[in-house]
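Excluded from the complex is one protein chain; the other protein chains are retained at their positions.
On to chain A.
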Amino acid sequence: MSTSALYNDQGGAEAAVEAGQESTPTSSGTGAAFGLFSTDFKKNEDLKEMLESNKESLKLEAMKRIVGLIAKGKNSSELFPAVVKNVASKNIELKKLVYVYLVRYAEEQQDLALLSISTFQRALKDPNQFIRASALRVLSSIRVPIIVPIMMLAIKEAAADLSPYVRKTSAHAIQKLYSLDPDQKEQLIEVIEKLLKDKSTLVAGSVVMAFEEVCPDRIDLIHKNYRKLCNLLVDVEEWGQVVIISMLTRYARTQFTSPWTENNEKTFYDSDSEEKKEQTEAKPYIMDPDHRLLLRNTKPLLQSRNTAVVMSVAQLYWHLAPKHEVNIVTKSLVRLLRSHREVQFIVLQNIATMSIQRKGMFEPFMKSFYVRSTDATHIKTLKLEILTNLANEANISTILREFQTYVKSQDKAFAAATIQAIGRCATNISEVTDTCLNGLVLLLSNRDETVVAESVVVIKKLLQTQPTQHSEIIKHMAKLFDNITVPMARASILWLMGEYCERVPKIAPDVLRKMAKTFTAEEDIVKLQIVNLAAKLYLTNSKQTKLLTQYILNLGKYDQNYDIRDRTRFIRQLIVPNEKSGALNKYARRILLAPKPAPVLESAFKDRDRFQLGTLSHSINSKATGYQELSDWPAVAPDQSVRNVEVIEPVRNPSSSHTPYHSFTSYLSNSSALLFLFYSITCIHTMSEAHFAVLVCFSDSDENGNGPVAQASSSSPESSSGSETDSEDDSDSDSLAAQKKKKSDVTTPSFGPVKTYELLHHMTGKGLSAKYHFPRQPCLYEPSMVAVQVILTNSSDHSLEEIHIGERSPAGLNIHCFNTIERLEPEASVTVSMGIDFSDSTQAANFQLCTKENQFSVSIQPAVGELLMPSTMTEQDFTKEQGKLLGMNETSATITMATANTSSQAISKQVLSVANVGVVSSSQNNFHRFAGRTVSSGALVLVSLELKESSSALLTINTEKSVMASMLLRDLKQALTQA
């Protein structure tokens, strides 16, 4: 067999050399295999011939037969050289089959497998995304340690691929590489971190899977992606949903405080310190909006057709939701009981655990757990378990009636389980104890041995709880004793006799007499109980039983079983007084006849709740390899702001608006520099104005709590360095804030809100992202331009060069560009100022943002209020100017003010948030005036608001720019009418 010749066919000289070197050991290896599989030898020889032929169809036929061999688990590794040369075949099916073969045998034939690598490396560069993906898939499935660096490189490249499908494949490859070489962990985590930021639903599930496999403890990687994952969840494919939900369950348990209020109380009663008590009392539980987001976004998935998804949502609610909300999962879980047998099994196991803690959840669905004769035994037992858990005073009669049917079941193991269940009901619900006991006594005359035995055992346990009234039952059992053959049952009866021998003084010695006759023939457990009985009787009634006891002890002494011999020796020493026996003898009675606590009959699922529901560990009730413990709720929630993302989402979650407030107040208290800033503002302006300015700032700064810092520092740039150092410990977005500070070095302080808009997303910008906002300052370059500040950030992993502005439209658009940025390092960002002449129209300015390699078309569309600049004037000037702009130039509307907006501060705040105008001080309380000029043409824009009774108001705008007036009116109206 000449492998080198084979590879010459491929034409690669390099390959031929390598193959030549490797051919010797392989052929000897295959020779050995031939010896072992001599019958296969001939068959495989003709396959080899087929593979070497020139006919595609013959090759395909051969490959099919080979794959058939693999599927049947037969060895065909000696064909490796013949197969692998077809790896570059044009025929897709042939190629696929070769891949299948390669993945199966590469591990065994590592050196030969290397020959195929170059094919995959070529394919990784293919323009078609599917070919790239499949090449990566096969390459990463070849478990050959020597190609680890190649795999690593391929994964890194694929993770940055434009096609989400290829990125998904790279996420899968991460796990494969990790299992092949765990030393690559650090590098792989970097790739995972990058892929976690991916916004594609295709990638999300796979990368979270990789995360769980490689670095499940790196919860810090999730923070920034948490909200995104929650929002994407519904659109992710079903298998990904399961993985993401289980990961988010773990995440949530580390990040949020417990929504279970009674638990909160418990912790604070535990703590002795008064202080802490007051703290907890002072803070009523408010659910973190992110916690709520998770619950809300997973709820629709309860309607999934995929049972695994439904179960994972159910466990999420069980572990995370407030107690009263868990009930919504009940119906869906009950629905799963209609599914396949195996699904039922797992779901019932979980319901069994749940129903111990929360009976109410499943009680309305009790009948769904009724047993059918066609159910498999383990399903029946689980249903029984659940029914027993659900039993209470109200439904016990129904349940017992149902149990009566089960006792008669042909499935005796199940009937026995039912008897145990009845026993449990009887101990748990005292009202029915007697009924149950009577029912069980009736079962003692059942014809089936297992049923009788089980009844005896259960009766024994029940009697122990209330022995006083039941000597009748004990007598009855003694009568039945001769007919009972099951050892466990016999032992139980004997134990009962011994324990309560004083209640049945006549019968007990007689039973002992009978047992003495049959002692040798009994089972071991029965023998032990005979010895016990004898000892107890000796102590209570030695007159009648002394001889019998001695006889039994003698029999026991020579028994074959050493346990029994030991026991006999021990008992003899204990009860029969002789010179050697020590102090214990006196206490024999107290030792043997001590009152014994009744056994507690409880569910086998009682301690299952230590495992997370829905997991394998829960199912087998022991910790499975790789099981991740669910942590307890933290007493104090970790910093919430870590989940804040710089990108401001267009739809803002109204309930989350308090977040920035908190972070801002913490700023105030922590940072003295900021306090200083705060005062420096008040020095310039009246107190009330400054105060309201700050209000404006933080209510509009959204998730990015740093808006106010940027604003405030504008008035005193020299102090910015101090606030910078203070803000280091806060979120990443601080760097953004710091940048904002540096450039706002303009004299006029403006207290408008900073609304940041997205110019270029980093996904579309291949790593370059841009955001812009209107600083509301006069433009330095030309007075007719509106100042725009753009923040450029490099989120890719390589530096970007030559960032500048390219073509613009409309053609006559007058833009003052920023200077070309020569180089922007990864993760760095830079803020640049631009000036744009919008010519007083809201038409968007379109231009291209260019890097050295790429060009991206972007556009800036200003709100009408940003096309103005404030103008200062007195009240008299205002009315004078207003008088000139009447008729056509006046636009007005009557609006209904939102109640929150009736104070003058609130009105000013709302107006300023919409338009960059100046406040005109007013002598009348019900009149508010604002003045501004358009930036480009300098035309006056006068806004006046006259408050009337019952929250209606007349809003008037006077300007010669009538289009702007109507647009401004619309915006103002919206701002003032909404709460």
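Definition applied: a contact is a pair of C-beta atoms (placed from the backbone, for glycine too) under 8 Å apart; a residue touches a chain by one contact, two chains touch by 3 or more; residues count from 1.
Simple rule for what comes next: contacts and distances are computed from a predicted model.
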#### Entry: Identity of the absent chain, which is to be given by its UniProt protein name, from "SPIDR protein", "AP-3 complex subunit mu-1", "Nagb/rpia/coa transferase-like superfamily protein" or "Mediator of RNA polymerase II transcription subunit 27"
"AP-3 complex subunit mu-1"
### From A:310, A:535, A:571 or A:645, residue that would touch the chain that is not displayed
A:310
### Task
Consider the whole complex, including the chain that is not shown, and state which of A:64, A:610 or A:948 touches that chain.
A:64
## Note on the structure
Missing-chain contact, candidates A:619, A:922 or A:977, resolves to A:619
### Summary
Contact with the hidden chain, among A:156, A:185, A:199 or A:335, goes to A:335
### Query
For chain A, which residues touch the unseen chain?
56-57, 60, 64, 67-68, 70-73, 91-93, 96-97, 100, 104, 107, 128, 130, 137, 140-141, 143, 163-165, 169, 172, 175-176, 179, 202, 206, 209, 234-235, 237-239, 242, 246, 300, 303-308, 310-312, 331-332, 334-335, 338, 340-343, 345-347, 367-368, 370, 372-374, 376-378, 402, 405, 408-410, 446-448, 614-617, 619-620, 622, 624-628
